[in-house]
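With one protein chain held back, the other chains of the complex are shown just where they sit.
Read from first to last, the chains carry the letters A, B, C and D; within each, the first residue is number 1.
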Amino acid sequence: MITLNHYLIVSGILFSLGLAGVIARRNILIIYMCLEMMLSAANLALVAFSRFNVTQGLPDYTAQALVFFTITVAAAEVAVGLAIIVALYRTKQSVEVEAVTKLQG
Amino acid sequence: MSPLEIVILLPILAALAVWLGAPARATSIIATSFCLGVLTLLCVQYHGSTGAELRYTHSIAVLENPAISFAVGADGVSLLLGLLTALVAFAAVWQISPEKPGIYHIASLLIAAGAFGAFLCTDVFFLYAFHELALIPTLLMIALHGHGDDEHRKAVAWKTTVYLGAGSLILLAGLAWLVLEYSGGEKLTFDLTALKAQAATTPLPAAKQASIAFVLLLGFGTLVSLFPLHSWAAPAYASAPTPVAMLHSGVLKKFGLYGLFRIALPLLPQGFQAPWVHQALLFMLLGNILVMGFVTIHQKRLDDVLASSSVMHMGYIFLGLAAGTEIALRGAVLLMFAHGVSIALLFALAGRLRSQLGTLELAKLGGLGAHAPVFTVLFAFGAFASIGLPGLANFAGEVMIFIGSFTQFGTDSFGPLQWTVVLALWGVVMSAVYMLRAYRSIFQGSASTGLFMTDPAIAQRVPMILLAAVLLVAGCCPWLLLGLLKTDLASVTEAASTAVHGAAKAAAGATH
Amino acid sequence: MPEPESTSASLPTMLLLLPLLSALVILLAHRVLKGASVIISLLSATVCFLISLMLLGTKDATPVLLPFLEVGKFKVAIDAIIDQQSRGMMFIVTSIGFFVHLFSVGYMKEDESRERFFGALSLFMFSMTGIVLAGNLVMMFIFWELVGLSSYLLIGHWFEKASAAEASKKAFLTNRIGDFGFMIGILMLFMANHGDVSFAGLKESFAMGPVHDAVKIHPTFFLIAALGIFMGAVGKSAQFPLHVWLPDAMEGPTPVSALIHAATMVAAGVYMLVRCAFVIEASPDASMTIAWIGGGTALMAALIATQQNDIKRVLAYSTLSQLGYMVMAVGLVALQAGGHHDTAAPGHPAMFHLYTHAFFKAMLFLGSGAVIYACHHEQDIWKMGGLARHMPVTFVTFLIGTASLMGVPFITSGFWSKEAILGVAFEVKGGSPLFWIGVATALLTSFYMTRMFVIAFLGKPRTDSAHHATEAPMVMILPLVLLAVLTLISPWGWAAKMLQAMKPDHAETHSTVMIASIAALLIGSGLGFILYRGKNSDPLASKGLFKVFANKFYFDELYAVLVKVLQDGVAWLVNGLERIFVDGIVARLPAFAARRIGSAARVLTGGHLQGYTFLLGAGLLLVIYLAIFVLPQMGH
Amino acid sequence: MPPLLFFLFALITLGFGLNVVIARNPVTSALSLAVSFVGLAALFLSLDAFFIGTLQVLVYAGAVMVLFLFIIMLMDIKEEADHGRTNLAAIAAGVAVAAILAVQIATVSGRLPESAATTRSAALKLQEAGARWEALGSKNLPTISNDLKAGSLPDAKLMGDTLFSKYAFHLQVVGLLLLVGTVGVVALSKRDKEGSSPS
Partner (left out) sequence: MSVFTIEAFLAILGLALLLVEAFVPQVSRRTIAAASIGGTALALVLFFTAASHAPDSLPSFCRPWMQLDQLALFYKGFFLVITLLVLWLTHECAPYLGKYTLEGRLTEMFSLPLIVCAGMMWMAAAQDLVTVFVALELVTVSFYVLVAFARKSSLALEAGVKYLILGALSTGVLVFGIAWIYGTTGSLSFQGIAAALAKPGIAKAPVLLGAAFLLAGLGFKVAAAPFQSWVPDVYQGAPIPVTTFLSVGSKAAGFVVLTRTVDALLVGHSVIGPEIKGLLLILGSLTVLLGSLPAIYQQSVKRLLGYSSISHAGYLLLALACDDSTRSGMTSSGIVAFYLATYLPMTVLGFVVLAILRLNGGGEDIRDFRGLAKRSPVLGLAMTIALASLAGLPLTAGFMGKLFVFVSLVDQAYWGALVCAAIGAAAGFYYYFRTILAIHSPETSPASEPLKLGTITKACTVVLTLAILVLGLYPKPLQQVLSKPAEVAAKSAH
């Protein structure tokens, strides 16, 4: 049978994959995609927990509401993020992390 | 409103006025002389009092829990140190030459205010806080207007600042610990009287007292340049502009000693009784006396000699505190006063020497005694006072400290404390060596070519003559000062003297 | 401030106050006063002399003049002991002081800064009076140091001269070393006697009080205490090994040498030891040590004196030698008393010798001053000669002094006092080596005094200055004459009694002693006369052992090395170690570490986004690791 | 959901997720992400979260991914420029961190008491819930209690109820957030009239 553990492990692996991408990739766009992946992994964990936290015979919808908000917020974040990335691209002609190393020390 | 509050606030207001454009010299001289007058009057009024309670108290609550209040109050010890502050501050601002920028006066006034606050506040919080008021003025004065080349004096300024800062943080931790342990019930209090009351009714276990005492020793010790935490002091005084050197070495440094005397000893009698703390203190103060004695002998410039000697002499005051007997403690207080006056006088003279001749290199000076007899006599006053010549202020203090350490006779009479005194006495010889050496090479012998100086004009002599006169009067009539110290030490001594004997016994027990 | 109790307090008070006032007035107003300073100082010395004469007739008392320090039970007052010892010493001090003042008026006439000189003289008078009157150890120490200061000022009077400056410094520092021991001694006595450092209290305590028993339980403690006290005397009375300053002190003006470095201050050590006799008596080992150091110094100084050519140095070493004699006497008497001290003992050989020596040595010094003055500040005896004819009065007084010093039997004071000391040495068990040392010293004394006298006063003038020498002026001659009178009368019973000379009245005189000393005198002076009569240079010079004498046993060289190695070398080393270790470990190492760590930590903010994300990830791992795998295991 | 299906969708989610991370071409990454999200949506469905699953497909796999692709196309980004070894450290670091993190999460996840719970052991009790809903009286939404009693989970309805009753305020805040996002996008991506920056 598929247990909560399975879901959590999938969520954990997905989160880790995202983190690996964030650290390893140089393309800011892909980094951003990986961030979305991490967010989704968190959502998976939330949904799984909400399903197995049966309250009064039903899944806990407060957690699912949080997932709803997460998705919405993520969408807004993506919009703003992409706008910033576009602005970066316009000035630097690049979306690689090497384009942003002036501030340091 | 207590007169002490006026004394504390007046220099700050004067500094503010100077900053706003008031005539610097006049303002600061008026302010400091007013403080001097007030404190002299208070001393006269207080003289001979035997009541242990504080006088001229007034307090304004700043916080209720922890109970912190801007509380002032004084007994003989604080009045004496306040008087010292006023004297040195007056001398310091007077001798600033008029062409110097206003920051000289502002810094001097702020340092003086800090010292006043530290000596006259009875709340641990403000006592601590006021001392720190001097930190930035000191930094600025040494780094911007100090002696030596730019890089050197900045390095010295930083060393001093960070060292003192770090020391005061250790101190803060220690004080916080003390306050936490001694505040009865749920509420913290920084009020010294309340803390003392609590210490009297429910003393802490001895082991804990010892730990706190040690932390406080390190904290206060850094501010007093207790060996081996002293290495900031000598370069700082040597590099500091004259008024700062006078105020810092003469007055501000005494804060650490005052703190130990006022806070640590009465609240943690058994802490200093603990053999390890006691012996650590003896070891460190011997470091001050002997190591710094040799270091001073090695110095080749007058400012370095004075600066190192100032560090060295702290050892004697610590010795008085370590002995903890009534005689020794009073001796320590006397010596604080005397050392403050003498070193301030010496730094004032060294400052003048530097400004006239441009060098303080002993090898380059010589024969000034013939050109500037008054100057020479004044210097001799300072120098001989600092080597503990009877008739000048330092002697009475030193001798009381020594004698105070030799009060118990018995099978174990020659404990670590007594051996320390014997070694410390050798320091008296060493201080004569370097002081006379300096005196010899500056004033005696034949004058070096191109170095010519004259006696200061009458107006410029005022502060120096004042300080020299105080040295003489206090030296010939130490009972005048002792009259201020009639009973205040009872609480300290009762606890501390048992402490010392306990420590001596314990140490003797350990050696057998 | 307690009211002075009638006359017993008023005389000592005036004795202290007058010179102090004089010194202060001169210090503050010498610019205005100019020459009047001299008068003020002289006046104060005169009045003091008169007061001390009045004092001679007073009864014993111990008035308190002024409270100095008072803490609880511990009291140090400026008080006074008035007894035979102090009255006699006061007479010496004030009389010689007065004469020297008088002499100085002439001697220092041309000096530009004679106000300073007289001011310092007054200061000295004040300090010395204090020592004499001191009723307790702390007060004694206070004035002890103050005489050191005045001595410093007076030796360094001509401070532009490097040698004078160095000599004054040396004197002060050497005395400080002595005072180091003195202070330890005082502290130990303070401790033993539970806070009472008055001589009266201590004496009582040693006799029957708590200390009486403690002495038996802690003999080492009291040995050290006694030696500590003695160390003070070693410094002040220039005993071996701290004797090196006294000859150098001759850099000061000659009247100073007469007053301070011959008659009074250097004798203060002996005075103090006699005051503390009960302490020394309590410890036979200490007594023995003291006696031997005294004897050793006496012999050593006498040997050195045989090869000195500077008239003042000869006298200085002679002073050393005689002080050694006195110190030896102190030790011997203490050994003799050995705890069964007879409180009623009227005299003391050391004090008696001090007494007689003070007058004739002061006279000799003043005489040498007159000679130097006459010879235009020439001090080398080989450049004098034949002065007897040019300076008859000086010659006569000098002759009296020399005879006294050599101990010409029966008529000179020196004979009686020296005899008393040798007598004690002879009597005391185990004192015979010291007795023979004493005799040898007496022989040498006769020898070098004869040598000096013969070279300087007899024969023909060797230089122009000696040739044109004339008798000194009246103000300088008068003191010489008066001192000569005092020298002559002082040993005689009635005078000794009146002047409180503390002459011991020995019932018996040992013939051995008498014979030995007369033989020593004859052999010594005879040899001197034969060797040096009509010589233009020293026949013994640079011959083997005599070279060692001439070079003062190389003490100065040895000490120079010691100072260089033990003081400057150690100072250099300590300074370096302090820089490296203390400053390094406490200050520079943490600063360095903070800067390095800070610098290294800047890598964390190196500007690379990937680095930041990695750090975030790694930080996350760290936090999880800590939270789950480390902290729960730590147990709280 | 049968285990087989779970593993299938988990594999899709993770496999394409991996492809996002390792693909050289951003377009591939974006498309893989979309597929991965679809797999994820299926997993949501398996957890009875139909509404969220739908949302995941609509918002993420649909709107967001389109946005990404749009931007990629707009910028005409090709493959990541090959900087050779410089990336190696970053890759190693990323892999290491991710691996450790995954292990940590997996370890801890096993220690969760409920980790062995299955959809069967934590079965939903729809009938009971329906009864309780009905008992709520005036607050009862009949449509929900009817569905529940009929034995089906009215996921969207329940979600709606939660959002509009309990989290009505949050919903408005999120609305504000979206508005801010819009404003931000406009402010940040509007062309400069001076036209200093070429596109």
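General remarks:
To be clear about the criterion, contacts are C-beta pairs under 8 Å (C-beta built on N, C-alpha and C of every residue); 3 or more make two chains touch, one makes a residue touch a chain.
The model shown is predicted, which means the values in this text are computed figures rather than measured ones.
When the whole complex is considered, the residue among C:210, C:392 or C:607 that touches the unshown chain is C:607.
Taking the complete complex into account, A:45 is the one of A:2, A:45 or A:58 that touches the chain left out. Across B:35, B:54, B:79 or B:188, the single residue that touches the chain missing here is B:188. Residues 594-595, 597-599, 601-602, 604-605, 607, 609, 611-613, 615-616, 618-620, 622-624, 626-628, 631-632, 634, 636 of subunit C touch the missing chain (whole complex, contact as defined above). Listed here are the subunit D residues that touch the chain not shown: 104-105, 107-109, 111-114, 165-170, 173-174, 176-177, 179-181, 183-184, 187-188, 190, 192-193. Within subunit A, the residues in touch with the undisplayed chain are 8, 11, 15, 18-19, 22, 28, 31-32, 35, 38-39, 41-43, 45-46, 48-50, 52-53, 55, 60, 62-63, 65-66, 69-70, 73, 76-77, 80-81, 84-85, 87-88, 91-92, 99-105.
Throughout what follows, only the chains that are shown with their structure count from here on.
Annotation: 63 Å between the Cα-based centres of subunit A and subunit B.
Our note on geometry: subunit B versus subunit C, Cα centroid distance of 35 Å, whole angstroms.
One simple way to say how far apart two chains are is to compare their mean CA positions; for subunit C and subunit D this gives 101 Å. Counting partner chains per residue, subunit B has no residue touching two or more of them. Of all residues in subunit D, those that touch two or more other chains are 90, 93-94, 97-98, 101. Residue ranges of subunit C in contact with subunit D, taken from their complex: 610, 614, 617-618, 620-621, 624-625, 628. Within the complex, the subunit C residues that touch subunit B are 27, 67-72, 74, 138, 141-143, 145-146, 149, 156, 159-160, 162, 165-166, 168-169, 172-173, 176-177, 179-180, 183-184, 187-188, 190-192, 194-195, 214, 221, 567-568, 570-575, 578, 582-583, 585-587, 591.
Chain contact summary for the complex, subunit A toward subunit C: residues 19, 22-24, 26, 28, 31, 97, 100-105.
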